[in-house]
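Since the structure comes first, as structure tokens, the remarks are kept for the end.
Apart from one protein chain that is not included, each protein chain of the complex appears where it belongs.
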Amino acid sequence: MAGQSDPHLPMFTAPEVEFLAEDEIVEIIPNVRMGALHMICGDFGPFLPQIAVKVPLWLAVAMKKRGKCAIRPPGWLSVDNLTQVLEAERESPREFQALPFHYVEISRLLFDHARDDIPDIYMVRSLIEDIKGVRFHKVETGLETISGRTHAVKLKNLSAMEVNIVRPFLVRTLQAFYKHDSPQIVQPQGSLNSKRPQAADRGPRRDLRPR
Amino acid sequence: MANYYNIDDILMEEEPITSIFQVRANGVGLLDPGSESNCVEAGAKVDLPLWLAHELHLRQAVAIGVPPCFSQRTRKEVQADAACVDLRSRCPYFYELGCKIFPLVGDKSIGPFLLYTFTSRYKEILSKSHSAPVSTSPKYLPRLTQEETQLFKAAQWSIASFRKWRVGGSRLEKASILGRKRKPAAAQLPPAG
Partner (left out) sequence: MYGRTASQLLRELDIADSDNLQAFNSDTCDQVIAECENHHLMLQSLIRKLEGEQLDIQTARNEDHFGAVTHHLSLLRNKRCLMAYMYNRAEVIRSLRWKVGAKLPEEIQEKLSFSEKEYFKNHSAAIESSMSELDLDLTVDMVPPKDPYIQVRVLDDIGDNLSLGDHSFSLTKNSVHSVRRTDAEQYISQGLMEEFFA
């Protein structure tokens, strides 16, 4: 349920974003024999020892906690790949590198519950932290350039958690700019009560108010 | 957007506006402390709350002046160093009042002034709200208007909520509305593990 904490802000809490991330599919190596599971979201299994199988992250974590499987870390969660991503993040101050939409949540869940399955976990963890830091700094610098002339903000490759953090601030800011930069206020035309339609200049803007 | 039940809208309309009565009004002596009979004479200068000044202005019963927070002096201060000006003490509803008042007083320069003020102050709020430690109440917070404070709090809240999630721990909590009476006792026991 979105916006629990403040009904006036359209937003998810961090645990809610994590909940969404738990539907991402990962690969596990079971160490037990178990029949297939029939869930509302689909069928998973059957589970055979040492045979890799794809399941949602929540199921992987639940089985891992009970010692019934090892989780195979996703390909992007390796020292090699993350080192490259970090370098690329640092080299392009305006762009975000392509990472899974839920990389923040997935990496945290795996660090918490499957540390023994991730090679070089300390290195991986610190790379993720660095990448997060660089990216967030970029978001902030990006937000500084917002002005009344901002029609839309394009944030390609921004991840779910990153969007979620800036959403309350960004939405309010754009609302304020929208209000203060509306043509009626900045260039009042003729008589203030004139019924002249003022749509011309508003073209590409969208009303960002919550419904 | 005006909303009948909105607390900020209502409080904003409580801002005093210097008004000069163009007509005589009977039975409202309370409005003018200088009046000896129970009425206000034409030409009397009184501070009316915006909600009353606005409506009487529409009926051409009063002429209203530009509030001091949009005076030339304030504008100069904002132009010199926008982020440092204490707008809250001048008018906590600076932007909202500005939007409402400028069509009434016919001062077209207020609109661009509002935009200029917000644009120059916004960056300060942006950088400070996302990086400041959550527990401290920063000393520039009292300088911010209502709208700016809400912007600051929105950012601070989402950062705090993210940090809490990253640290982990209990997800189920006591309803915050119940106060924190038991918290100190619980805090003394170090969390196990």
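Every chain is named by a letter (A and B) in the order it is written, and numbering of its residues begins at 1.
We adopt the following convention: a residue touches a chain if its C-beta (ideal position, glycine included) is under 8 Å from a C-beta of that chain, and two chains touch if they have at least 3 such contacts.
The structure displayed is predicted, hence computed values, not measured ones.
Checked against the full complex, the candidates B:39, B:63, B:83 or B:104 give a single residue touching the omitted chain, namely B:39. Remark: the residues of chain A touching the chain excluded from display are 1, 4, 6-7, 13, 15-16, 18-19, 62. As for the chain not pictured, it touches chain B at residues 4-8, 10-11, 14, 23-28, 30-31, 39, 48-49, 51-52, 55-56, 59, 61, 169-179, 181-182, 186, 191-193.
Assume only the chains that are shown with their structure count from here on.
Annotation: 33 Å between the Cα-based centres of chain A and chain B. Those residues of chain A whose C-beta lies close enough to touch chain B in the complex are 5-6, 9, 11, 13-15, 18, 108, 112, 136, 140, 143-144, 146-148, 161, 164-169, 172-173, 176-177, 179-181, 185-188, 192, 209. Across the complex, chain B meets chain A through its residues 1, 95, 99, 102-103, 106, 108, 111-112, 114-115, 118-119, 122-123, 126-127, 129-130, 147, 150-151, 154-155, 157-159, 161-162, 164-166, 168, 171.
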